[in-house]
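Missing here: one protein chain of the complex. Every other protein chain is in place.
Up next, subunit A:
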Amino acid sequence: MSEIHRPEARVEPIDSTIEPAGEPAKNKKVEEASLLADAWRSLRRNPWFIISAVLLVLFLSMAIFPQLFTNNDPRECLLGRSRQSPSAEHWFGTDVQGCDYYSRVIYGARNSIAVGFIVAIGTFIIAVLLGLVAGYFGSWVDAVISRFTDMVFAVPYILGALVFLNVLESRGVREVAFVLIIFMWPTMTRLMRGSVISVVNSEFVLAARALGAGPITIMRRHILPNSLGPVIGYATVFTGIIIGAEATLTFLGVGLQLPAISWGLQLSDAQPFLQTVPHLLLFPVIFVGLTVFAFMTMGDAIRDALDPKSKK
């Protein structure tokens, strides 16, 4: 008797497996729109993301609309008020030239952040293209790209930048960014390559290849979306690193030049007065530190949110 009923019993699980997973998901449909929406939801609940986002909005608006934060002209310098301490009139005091230091620090955000963004976007594009090609095709393509990457990687960016920027007569945001891109793309390229390799052997890529899909189709549809997560996270962290690097180079005297306004230049100018007027050093350091912190925290939060493995 029970033998006859067995086929019946076999069919049962089909219906029972559909319904439990189907029903509750239906109610959450609006929320479960996509993985990006998923990432966004987990970001919203991350306090570090909120903090860094607030800081970044603040610094970005500082970079784009410095007028919103100060009415003073940063270039209005009166030698008569040189090296004043912070006061109600000049919140951060005045610098050696007698310029309002608060407005100079605010205006400094633009160049520092601009260098950060240009370099991050530039290296991101190089890294994604090279890493994708190297990781997907493997064999000799990978060997050529990877060895070339290693060669550039072997030159410390500080050394490279010192050599190249010293030769240049005038150094603006463009020149500094260009040299930084040339020496800083390898790290991200390696990351992208690794990320691509981890995706390229997955079964859904095999399935697409078995279908007869070409390399471009597979890279665009399957590999790129699945391998960008860690790279986007790192690019954000990287922006912070670059802002620090710009300050370093400028401080060493090979970065931006006067009359440009940047945090690095302010640090460099303030150095001789470290003991007498420490606030000249303190304020740009705080701003550089907070910006770098904001970008790095944001990067970590984004990387965690985009990584499906970090989900509970």
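Here are a few things to note about the model shown:
Here is the rule we go by: contacts are C-beta pairs under 8 Å (C-beta built on N, C-alpha and C of every residue); 3 or more make two chains touch, one makes a residue touch a chain; residues count from 1.
Just so it is clear, contacts and distances are computed from a predicted model.
One chain of this complex is left out of the view, and of "Peptide/nickel transport system ATP-binding protein", "Transglutaminase-like putative cysteine protease", "ATP synthase subunit a" or "Succinate dehydrogenase cytochrome b subunit", the protein name its UniProt record gives is "Peptide/nickel transport system ATP-binding protein".
Residue A:A208 is the one among A:A208, A:I232, A:L252 or A:L281 that touches the chain missing from this view.
If you put the missing chain back, the residues of subunit A touching it would be 2, 6, 9-14, 17-18, 21-22, 25-26, 29, 32, 34-35, 45, 202-204, 206-213, 217, 221-222, 225-226, 308, 312.
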